[in-house]
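Every protein chain except one is present and positioned as in the full complex.
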Amino acid sequence: MDLAALLVTPFARLTELGGLLLVIPLMLPVVGLLLAPLLRGRWLGGGLLGRFTLLLLLLGLVAALAVATAVLTGDEALKYYLGGWLPPLGVALKADGLSAIMLLLSAVVILAVGVYAQREFQVPPDASETRASLVFWMLLMGVWAGLNAAFLGQDLFTLFVALELLTFSAVPLVALDGRAETLAAALRYLLFALLGSVLYLLGAVLFYGTYATLDITLLAERISGEPALPPAVIAAAALMTVGLLAKTALFPLHLWLPPAHAGAPPPASAILSALVVKASFFLILRLWFDVMPGALTPMTAQILGGLGAGAILFGNLVALRQARLKLLIAYSTVAQIGYLFLIFPLAARAESAALTGGMLQVVAHALAKAAMFMAAGLIAKALGHDRVRDLGGCVRVLPLTLLAFGLAGLSLIGLQPSGGYLTKTLLTAAADGTGQGWLGLVIQVGGLLTAAYLFWVFGHVLFGVPSTPAMPIKPPGRAQELVVLALALGALLLGLVPPALFDLVEVGRAGLEASAAVATAMAGAFGWSKLWGDVWPLLVVGLLVLGMLPWPDRPAGGSPRPATTSLSVTGHWAADLGTLLEPADRGLRQWPVAGLSLLILLLALAAAISTGA
Amino acid sequence: MNDPTLFGLCGAALVGLGLYGLLCQPGALRKILAFNLIGSGVFLLFGVIALRGGGVLAAAGRGIDGDPVPQALIITGLVVAFAATSIAVALLLRLAETSGRTTLENEAPPAPSLPGERASRPDGES
Partner (left out) sequence: MTNALIVDAALALLVLGLALWVIATRAAYRAVVGFVAYGLLMAIIWVRLAAVDVAMTEAALGTGLTGLLLLGAAARLAPYETAEFDRRPGRGLRVLIGLLCAAVTLGLAAVVLLLPAPAPSLASLVADNLPPTGVGNPVTGVLLAHRAIDTLLESVVLLPALIGVWSVAANPAWGGRPGSLPRPPASSALTLLAQVLPPFGILVGIHLVWNGADDPGGKFQGATVLAAMWILVLIAGLREAPALRERRLRVLLVVGALVFIGIGASGIWLAGAFLAYPEGYAKPLILAIEAVLTLSIAATLGLLLAGPPAGDRPIGTTS
């Protein structure tokens, strides 16, 4: 029998299910979550629960592929009415191109995390279940269930429940190791996220009070028919946006992110940074591009874009100052979230490029950041610490892991042919084309700053002195290293995907030309002048950073490193800048100050939305 | 002014009060209480919207109960809020037990979980 036919036929059947297909990604993780507490003991040489989750994740990947195939080939959004009840009474599921991309991305990243975590969270042979194994695997499925529900839901209240499912699953992952710092980080994350949820819910309530429906399509119809936005809708839009921003941790509401993402176990950090913050961002997109397209006033767009630009500059600069690798990566997430919000000021006149660039950023950052967090986890596990200054010599023990870290970093910097390159090219072109060149400048500077902290890390890795004479090396699992490398390669090679596939972005929305935009961006990406133009600033940054490294006198033999190190000239500049920025960051991350920022933002957004109403 | 509107204004005031408490009260337990106040203000607004929506039924002579959809959603919301409160309380009690802290100021950022440091946990984490 032909093996290909054996696999292809059921898959084709699956794609022909139509809207019913959407029930599979919605319910698969839920069923897994419910069965998980009953699955104990060992199976196939590992914990039963971990192996079972892996199986489920493979099925989930197939389902996500089927959804993407059906959406792309059918060239229209899949829709399903649960219980057969039409909105506004019932609840609809919908997968347009954006949902399909998010489903697929989640399936890929969570599968990779699932493979990586087999080793970390397995059940020891003498136990049937451990705290960490049950909590991790169950909450991994909880996160997955919340994500898929958020990507498919078409009802604002169903989306609220999805967000809560996501939050309740994500928060305990942060405190999995049970130390006081991570407990505090988790509590902070929970309370700020709950504030976000309740503001979101208030917005949904006001939408219902105005139109008696929570269905996105119906709301869009009714809002587009309004001569002017009613006050309740203005308030609702502002409340929902701010609530979701708090959950996305957009600067200056990032108070909870660095300690939470840095304190979680590495596979959990990967999920949190790569996917969880993207779900609330995705709902912001839904709000502004699906619920109320046309209501995005220039003021509103400028506020969101301005915060995004602030996040890029601020996050990257603070990342430069971090002494620990995981915190550095977490601050890098703060910065990378900023790029997502550049969509808004660019979308008014360059929607194709902005939306395509934004979705590419979501995908590229998710792949790269998951790879980086897990690579950092392998490094920390092997060395017993993750202090950047003491990474010297680890390239000899973890060559593959560091290769993956570096490749993922290339995507964050935005070098050809990575997803990051495409993002930056598309967004910069859109910025220049719409007369907002300063946004293009921010993107370029952000790339250089990213390069700076990656050079900083690699400078220590390559040229640093091993901190201890004989490092207690625990070699990582081969599967772990390979899966990290695969994610990094995915981010790096995203630009080589056939442009036609990017048409997925535009399914379900009119007037977009995603593949054309991507093809234009990739054309000439590898010309010599273009390559040189992109690389020479990086080389300059590299030299500056290498000049910044505090070079100790190489100690003779295996004696411990000297306590004091001398800074170079650029090192002093950086230290001075840091003394300014670090208190600023600490101040902004004070709970009441972040709350003040949130209130100001709420009122400013309400004012901005009403200026165009 | 009819009576549901009065409760609607009450809901608006509860949201403001709760926000102030959530942002200005340093103790995490007080923040949890304040979160519950905001939540109940939001639910109250929704309840007012439900009662206003009952006018349709009254006009059709089908009784004066409110719109059942918001009522159903409020019930779901109350259950979710209880779940949120219970996680927050569990985290807080454990935090107080391990470190004596019950507030959320910036402290030294947590060091990432490391195998070497885990061994030093008081409860014998391995």
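A few comments on the model shown:
As written, the chain order gives the labels A and B, with residue 1 at the start of each chain.
The rule we apply is simple: a contact is a pair of C-beta atoms (placed from the backbone, for glycine too) under 8 Å apart; a residue touches a chain by one contact, two chains touch by 3 or more.
It should be emphasised that the depicted structure is a prediction, and the values quoted were computed from it without experimental measurement.
Among the displayed chains, contact with the absent chain in the complete complex occurs for A, B. Considering the whole complex, the residue from A:A64, A:V109 or A:A145 that touches the absent chain is A:A145.
One of A:L61, A:L176 or A:L355 touches the chain omitted from the figure, and that residue is A:L176.
Within the entire complex, the positions of chain A that touch the omitted partner chain are 20, 23, 27, 30-31, 33-35, 37-38, 80-85, 88-91, 129-132, 134-135, 138-139, 142, 145, 149, 155, 157-158, 161-162, 164-165, 168-169, 171-172, 175-176, 178, 183, 206, 209-213, 230-232, 235, 590, 592-593, 595-596, 599-600, 602-603, 606.
Contact between chain B and the unshown chain involves residues 3-21, 23-27, 29-30, 32-34, 36-37, 40, 43-45, 47-57, 60, 62, 64-69, 71-76, 78-87, 89-94, 96, 100-103, 105, 123-126.
Basically, only the chains that are shown with their structure count from here on.
A straight line joining the Cα centres of chain A and chain B is 26 Å long. Chain A meets chain B in the complex at residues 89, 157, 160-161, 164, 167-168, 171-172, 175-188, 190-191, 194-195, 197-198, 201-202, 205-206, 208-209, 212, 258-259, 262-266, 324-327, 376, 380-381, 384-386, 474, 586, 589-592, 595-596, 599.
Within the complex formed with chain A, the residues of chain B that make contact are 15, 19, 22-24, 28, 31-32, 35, 38-39, 42, 45-46, 49, 52-53, 67, 69-70, 73, 76-77, 80, 83-84, 87-88, 91-92, 94-95, 98-99, 101, 104-118, 121, 123, 125.
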